[in-house]
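Worksheet: one structure, shown below.
Let's look at chain A:
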Amino acid sequence: MLELNRIEAGYGESAVLRDVSLTIPKGKLVCLLGRNGVGKSTLLKTLMGLIKVNHGHIDYQSHNINDKSPTWRSRKGIGYIPQGREIFSTLTVHENLQLGLEARQDQKKNIEPGHQVYDYFPILKDMQNRKGGDLSGGQQQQLAIARTLVADPDVILLDEPTEGIQPNIVQDIQDVIKDLKQTNEKTMLLVEQSFDFASEVADYFYVMDRGRIVYEGEREELTEENMRGYLSI
Partner candidate 1 sequence: AAGDEAADTGFGEASAGEDEQSDSEENSEEVVVDEDSIPVGLLHSLSGTMAISETSVRDAVMLAIDEINEDGGVLGKEIVPIVEDGASDEPVFSERASKLLQQDDVAAIFGTWTSASRQAVLPVVEEHNGLLFYPVQYEGMESSPNIFYNGAAPNQQIVPAVEWLFDNVGDSFFLLGSDYVFPRTANQIIQAQLDDLGGEVVREEYTPMGHTDYNTIISHIRDTEPDVIFNTLNGDSNVAFFNQLADAGITSDDVTVLSVSVAEEEIRGIGAEVLEGHYASWNYYQTTDTPENDTFVSNFKEAYGEDRVTGDPIEAAYFMVYLWAQAVEEAGTTETDAVREAASGITFDAPNGPVEIDGDNQHVYKTVRIGEVQGDGQFEEVWNSGEPVKPDPYLETYDWAEAIQ
Partner candidate 2 sequence: MSSVAMQIFNGISLGSVLLLVAMGLAITFGLMRVINMAHGDLIMIGAYVTYLMQVIFVQYIPEQFFDWYFILAIPAAFIIVAGIGMLLEFTVIRHLYGRPLDSLLATFGAGLILQQLIRTIFGAPNVGVQSPSFLQGSLEIFGLYLPFSRLFMIGLVIVCLGGLFIYLYRTRQGRRVRAVMQNREMATCVGISSRKVDSLTFAMGAGFAGVAGCTLTLIGPIGPTIGLNYIVDAFMVVVVGGVGALTGTVIGALGIGVFNTFFEYWTNASMGKVLIFALIIAFLQWRPSGLFSMKTRSLD
């Protein structure tokens, strides 16, 4: 579905990603692991088009999308949940969700009240008229996920969705991800730190170090012993 081919990308003149190749097959959940600052978020931003590719090419549904804008990509079904949530803080929760609809291909203008996201995150319904910025971190994360889901994307890119979230909400979020994978058969790329969770949901995984993919494998190979060498300092 989404394929990276020998990508080099970065900020300004310094390349963060070097020669990265990676494949996300349709309907699978691929997990990307790696220490801090190795370039995981950069990879997602590159996929989303927020960062220009210097070399290599990105293919989406077998078409090169190197020079497509983030707007184009999101409208073609790539959903992105960034690290740090980035919700629109002066807009209400409801408006945030409505903005999610912008990327819908079917031009739907309103979220029907009983939408699936409200099942996933009932709290958002209660908080509909609050400013997004007044929510707590965990609530904001839920909102960010919901905002992407209302657009009904084909591929979802999640950047550390459980970072800094209280344990019971972490559980909720994990349940949602599992559900998305199982019932909705969404294609997903998940960046995670939580090893346990990754090993539970991933179909396939990649490990990154200093801007390169250094290890990849099926879920079975995702064991602590295998990882130790790459995730340690």
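Definition applied: a residue touches a chain if its C-beta (ideal position, glycine included) is under 8 Å from a C-beta of that chain, and two chains touch if they have at least 3 such contacts; residues count from 1.
If you want to know what made the cut, all candidates are chains of the complex that A comes from, given by their letters.
The structure presented is a predicted model; accordingly, all values stated were derived computationally and were not measured.
*Asks:* Only one of 1 or 2 touches chain A in this complex; which?
*Replies:* Candidate 2 is the one in contact with chain A.
*Asks:* Going by the contact rule at the top, pick out the chain A residues touching candidate 2 in the complex.
*Replies:* Interface residues on the chain A side: 48-50, 69-71, 74-75, 80, 82, 86-91, 95, 98-100, 102-104, 109, 131, 133-134, 147-148, 151.
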